[in-house]
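Only a single protein chain was left out; the remaining protein chains are all shown in position.
Presenting chain A:
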Amino acid sequence: MDKRIKVLVAKPGLDGHDRGAKVVARALRDAGFEVVYTGLRQTPEQIAEAAMQEDVDVVAMSLLSGAHPHLFPKVVELVRGKGMKDALIIGGGVIPETDIPALKEAGVSEVFTPGTPTTKVVDYIKANVK
């Protein structure tokens, strides 16, 4: 029996822009995923804890403040530290192309930049969740 894919949509850091996070969360829900949204201003520790508590398959972070080089890798590290080896970790927001290789190196599977259709995120999750 297929288990529904469960996604934690997370807003790390102090950024208050959540239009993207909420639109993506709703699109994922409409695509049949189970979605939990953290709300604003989550520390990497809080996100990792929520990911574990909710036992999610995917952590999807959104950040528009430019703090992604610091915060995204930290979330990856803490989520992996909780023993969630298979959780798919993805990110999106105002992220320059030049920052993406380092984020992938740090374990962020994919980064979605402005203008990405929500269907692309849905398809990516379906194809890559373990």
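In this text, a contact is a pair of C-beta atoms (placed from the backbone, for glycine too) under 8 Å apart; a residue touches a chain by one contact, two chains touch by 3 or more; residues count from 1.
Convention: contacts and distances are computed from a predicted model.
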| item | value |
| --- | --- |
| Absent chain [UniProt protein name; select from "Methylmalonyl-CoA mutase, N-terminal domain", "MalK_3 protein", "Penicillin-binding protein 2" or "Sn-glycerol-3-phosphate transport system permease protein UgpA"] | "Methylmalonyl-CoA mutase, N-terminal domain" |
| In chain A, positions touching the absent partner | 13-19, 22-23, 25-27, 29, 35, 37-41, 43, 65-67, 69-71, 94, 96-98, 113-115, 117-119 |
